[in-house]
Each structure stands twice: as structure tokens, then as C-alpha cells.
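The structure under discussion is supplied below as C-alpha cells; questions concerning it will follow.
Moving on to subunit A:
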Amino acid sequence: MEFTVDTSAGVRVGVAILPERIDAASCAELQAAAAGWLKQTANLVFDCSGLDFIDSSGLGVLVSTLRKTIEQDGDLKLACLGMKASMLMELTKAKRLFSIHPDAVSAIAAFHGGVRQ
Partner candidate 1 sequence: MNTGSVQTLIVLREEEHAWLQDLFRSRHPMLVTLCNKPFIEYLIDFAILSGSEALRIASDSPITDLENYCRNGSRWGITIDYAHILPEDDQERLLEKNRQFCSRGKTMLIEKTLFVAYDKKNDYRLWLRACPEGVAVSGTSGSITILGNKQENAIPGPGPGPSLPMLLTIGEYYRLADDTLKNADRYILPGYSSEPDCFLGRNVVIQKGAEIRKPVMIGNNVQISAGSIIGPGAIIGSNIIIDRESVVSGSILMDNTFIGEQLEVKGRIADGSLLIDPESGATLQMEDPHLMSVIQPGASTKQIIRRLIHALAALALLIVLALPFLVLRPLLGLRRNWHTKKRLFPPGATAKKLTIEQVVIRPEGADGRLAIALSIDRYPSLFQVLGGKLRLIGHRPAVSSDTSTISSGCIAMNPAVFGYAETEEWPENERDELMVDHYHLLHSGSLNDIGLLLKALLNKKHM
Partner candidate 2 sequence: MNIAESTINGIKVLSLEGVLNAASSPKFKAYLETADHSGPMIINLEQVEFIDSSGLGLLVRLARQKKSANEALKLAKMNDRVKRVFEITQAHSLFDIYDDIQAAAGN
């Protein structure tokens, strides 16, 4: 998983590009990677443009990562959410927890000022 740190918003924002699938088999990998990213910054953006399939265990990792970022006064924002992932998040009411942006650039820009929206 590609991870870069962007400073264009005046704060350190970690941008990760999520893989195509996050399911029960692969969510442990994401969880481990996210733990590493959180050591670098609590401001995260997950670029979901490549994400085609996510199940509830994957969703669980997203929610737990969000919780950890908030505990560290940061946030996890989602960008480029596809239709299927979006439907799943609406169904499970997880969508309300996240701030969702059309693309990674606007998600990074939203960190400007450092307040959770």
C-alpha cells in the first residue's frame, strides 16, 4: 500500500492508497500498516479510488483507525469512495462517522486549520 506524507495543508497529512479488496483475509494487513502510519501522523486520508470491494471486517478496520486518529486529535478522511463501498457504508451507518471527499486533494485541503469537520 502506497503511503506518502503531504504537508501542503500546513499540517502533516498521511495519504494512503487503499488496495482493491479489503476483506476478512486482507484486513489484518491494513490494520498493521495503519498502526505504522499512525506513528507518523494522526491526520490520515484514505484514497479509495482503487477500492472495489470491502466487507464488514474491512469496514471495522476503517472505523477503528478513525477512532485512533481522533484519540490522537487527528482525523481519518475518505476520498474517492466508489458506489459499492458507499452503499455498504450507508447500509451500516458507518458513512456518518467519516468525512468524505471527492478526491484526495480536497481531503488534504480539509485538514487546513486542523479541526475535524
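Behind the choice of candidates: all candidates are chains of the complex that A comes from, given by their letters.
In this section, a residue touches a chain if its C-beta (ideal position, glycine included) is under 8 Å from a C-beta of that chain, and two chains touch if they have at least 3 such contacts; residues count from 1.
Predicted, not measured: the structure shown is a model, and the values here were computed from it.
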### Summary
Looking at 1 or 2, the one that touches subunit A within this complex is 1
### Message
Under the stated contact criterion, what part of subunit A meets candidate 1 in this complex?
### Response
55-57, 83-84, 87-88, 90-93
